[in-house]
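See below for the structure under consideration.
A single protein chain has been omitted; all remaining protein chains appear in their positions.
Our next item is chain A:
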Amino acid sequence: MEEKKLELVDFVVNTRKYKTLLTIKYANRKPYKVPNPNEIMSYIPGTVIKLKKKKGAKVKEGEVILILEAMKMMNKVLMPFNGKIKKIYVEEGQKVPKGHLMIEIE
């Protein structure tokens, strides 16, 4: 909290470069990643209750891939388009944080 030692860095706003300090929050921010439609991520922290499809299975759009229990609710995770399960990264009973890669599809 006591950021007394001045570690001035270059900081560009509208093409002009300023000398300034950074906040911890700014320095720790996560770089933006373009979402990959082939990766099924957890949209809420919870527990994987049941895997409904196996690796290699052909799945139609709207079919349930797995059940993610979160906030006392059995949430169905659906297939976003017709495709195939490429790889499964989670096991039944596993707790996952938000934004965790659960399944790769193609």
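Rule of thumb we're sticking to: a contact is a pair of C-beta atoms (placed from the backbone, for glycine too) under 8 Å apart; a residue touches a chain by one contact, two chains touch by 3 or more; residues count from 1.
Going forward, contacts and distances are computed from a predicted model.
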Hidden subunit of the complex - UniProt protein name among "Phosphate ABC transporter ATP-binding protein", "Fumarate reductase iron-sulfur subunit", "Acyl carrier protein" or "Propionyl-CoA carboxylase beta chain": "Propionyl-CoA carboxylase beta chain"
Hidden partner chain, residues of chain A it touches: 1, 8, 11, 13-26, 29-30, 32, 45-47, 70, 95, 97
